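After the structure tokens below, expect a handful of questions from me.
Just one protein chain is left out here, and the rest sit where they should.
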Amino acid sequence: MKQMLEYVHGDSVIHRLNPLVKLLWAFLTCIACFISSNHLFLLGVLLSTVVVAASGSVLARAKGVYKALFILGFLLMLFQLLFTPYGRVYFYILPGVPVTDQGLSFSLLLMLRMMAALSPLSLMLMLTPMNELLTAMTHTLRIPYRYAFVVVTALRFIPTFSREMDQIMQAQRSRGHETDTRNPFKKVKVILPMCIPLLISSVRRIETMAISLETRGFNTGPRSCRKKLGFTRFDALAIIIVMAVLLLSIIIG
Amino acid sequence: MISIQHLTYRYDKKAPLILDHINLEINKGECVALIGQNGSGKTTLLKQLNGLLKPTSGRVTINGLDTATTKTSALARHIGYLFQNPDHQIFCNTVYDEIRFGLLNIQCPPEEIHDRIKRIAGLLGLENKLTRDPFTLSRGERQRVALASVLVLETDILVLDEPTTGQDYRECVEIMEIVKELNRKGKTIIMVSHDIEVVADYCERTIILHQGRVLEDDATHVVLRKSESLMLSGLEPPQIIQLALRFGPLFQHVRSPEDMAEAVAACAVPGGVRV
Partner (left out) sequence: MIRFNNVSFAYEGSEELAVRNINLHIDKGEFVGIIGPSGAGKSTLVSLINGVIPHFHRGDYYGEVLVCGKDTLESTCGEISRHVGSVFQDPEAQMVTTVVEDEIAFGLENFNVPAGEIEKRITESLKMVGIEHLRHRGTAALSGGQKQRVTIAAAIALRPEILVLDEPTSELDPQGSRQVFQTLKRLNQEYGMTILIVEQKVMLLSEFCSRLMVMEKGQIILDGPVRQVLEHHDKLLELGINCPRVVTLTKLLKDASLYDGDIPVDVDEAEQVVRKILEGAYDQHTAFDLSLR
């Protein structure tokens, strides 16, 4: 879980793309998935993200993401399936709770959409150095540095937060607290009381981070920037593909 | 007691091997030092012992329990684990609660709890810090809080990752005396330290880890003579030994400043006659 959204260093074509292109890809793909209600289209998009993950050689990490999204999507699908009473009834799961063709089709769509729309976001985070994203936001998009920094740091806090949680759980289980139980109900019972220490320690982390930022001259004047971000043929190609996908989603609906 | 067979470990599928075919036996009542360069895999190895990390291949057993199939929370009854960074370990709002946490989990009788906390806090000089929020303590003090919360459980095996960081010399000696006393009472101790004097003074057996492999594993006084291995593990010989070495065979038996002073005096005044 903790590694799901963290940048993985590499030198693939995807890594070398302009970060804004990757950002555009993540957002437009997400939008396209919500525009389209075509099972095949969504499946296609999902497969294309797998191709991206593979060419960025983060497939092993991405597996975790797909798995998590699948579980989430599956729960959503079940829910939807059970509460769609219209359409042709296949059979009754429980007395009065039918499984229908429309229910099946719609819930499947929901699951596919969920997976196809969210996986590009996490892939983008895995394949883009935060620093480049920051540079792109400040230099190309002209977002003031401090706001851009807040956004990027917020993204970064998701993995940090889960790492923190992992640490506390490790500390607790090494002193005999059963945070490593397999029983999901027990697990929830053990983890819930942890939320408060977790919150407190995260607030602390933000405080110490503020100290570190200030003592290293954050936001004290004009900034230089280490990397020049280029725009290559690959970037152009990527944009064209993304646009085409968006267009396709509008056409086929 | 602790048995490690053909243990290998990597953090990630494609990542390099961090532990490379480790074989170790540690018996009851031993006091073992684990030393090595930064990044040599010491912490990774220690985390295998109480199942915080599970072997990629090979087997680790503690009192006959396989760590791959036993939960860490169950192993906690046998092994106390001190984290390298106290902030990874401390999560309660007061020092008292922090020390108490483990006691509640091992079903310590309620009437004993208070006494045990008091006793360990007294030993580690924390008696007037019990109501403080650990995060407002200095780093060295936090280190002792973390140590107290582990020692209070009185487990058979203690795994200590750099227990004396952030302590001055006296505090360091005090902590090591406590640890040694536990060892005398039959507890098994495995600790990491970068302080060669601590290792020399308190541990009978020393293991050097280098790039994930066991480079040396022998009695401490034997290992500490192997200067090549020491260099590889980022250590330097103690100052007095370095000094003695500069004089060739003249001070070959010197171990401490006292030895050296005596030897110099003996050379300076041969035959015991002073002019």
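Each chain gets a letter, A and B, in the order it is written, and its residues are counted from 1.
We adopt the following convention: contacts are C-beta pairs under 8 Å (C-beta built on N, C-alpha and C of every residue); 3 or more make two chains touch, one makes a residue touch a chain.
Since this is a predicted model, take the numbers as computed values, not measurements.
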item	value
From B:V32, B:I79, B:V179 or B:I196, residue that would touch the chain that is not displayed	B:I196
Residues of chain A (touch criterion as defined above) contacting the omitted chain	6-7, 9, 129-131, 153, 156, 159-160, 163, 205, 207-228
Footprint left on chain B by the chain that the document does not show	11, 36-39, 43, 84-85, 87, 136-141, 143-144, 162, 165-171, 194, 196, 231, 233-236, 238-240, 242-243, 246-247, 256-258, 260-261, 264-265, 267-270, 273, 275
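Rule of thumb we're sticking to: only the chains that are shown with their structure count from here on.
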item	value
Whole-Å gap between the CA centroids of chain A and chain B	41
Contacting residues of chain A [partner chain B, same complex]	3, 60, 167-168, 170-181, 197, 200-201, 204
List of chain B residues in touch with chain A within their complex	12-14, 50, 52, 71-73, 76-77, 79-81, 83, 88-93, 101-102, 105-106, 135, 149-150, 153
